[in-house]
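With one protein chain removed, the remaining protein chains of the complex are shown where they sit.
The block that comes next holds subunit A.
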Amino acid sequence: MLETAVWITQVLLAAGALCAVYRVYKGPSVLDRVISVDVILVIVASVMLVEMVRSDHQDFIVFVLVTSVIGFLGAVAIARYVVARKPEDAERAAEREAQAAGMGVPEPEAPKNGADAPVMTALPQQEDESTSWFTALAKSGFVPKRGKDSESGSSGQGPGGSGGGSAEGPSERPKGER
């Protein structure tokens, strides 16, 4: 009886993992992928538990412990760095799809801007959706708040810059939490 239950459970877990993998592939935002990967991690821990039940040993229980902590750290770390979704992102995606549909349409800015400009304009079109938040963050001109060395903030890239980066957390936190 336990053997058939183990097989049924493995099939159910595999179906759940496949659904979560589909959401990771399809998911429109980074946060959808984060929660799907979290589900996949829990399913992996469940598969280890079922295997321990089947062959009656306790070797993997430490991995089950570690898995819960890893899922927590990953979700919190990624959710801290999500950028805001803007309405022009949807327009840009629609016009990108239109460009992909009509392949013969030339780009208007390519002859105007010189040699290195097409590299910059072609980059976000090839960008994968899951990593585009990083380029959006890089292009948004985001500068972390500095505590005391704000007058030397833009010029000093050496020890002052790294010190300001570490001092950014506690000065920003109470304002964000209001």
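By definition in this document, contacts are C-beta pairs under 8 Å (C-beta built on N, C-alpha and C of every residue); 3 or more make two chains touch, one makes a residue touch a chain; residues count from 1.
Assume contacts and distances are computed from a predicted model.
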Determine which name in "Dihydroxyacetone kinase subunit L", "CoxF protein", "Cation antiporter subunit" or "(2Fe-2S)-binding protein" the UniProt entry assigns to the undisplayed chain of the complex.
-> "Cation antiporter subunit"
Missing-chain contacts mapped onto subunit A = 1-2, 4-6, 8-13, 15-20, 22-23, 29, 31-32, 34-36, 38-39, 42-43, 45-46, 49-50, 52-53, 56, 58, 61, 64-65, 68-69, 71-72, 75-76, 79-80, 82-86, 140, 142, 172, 175-176, 178
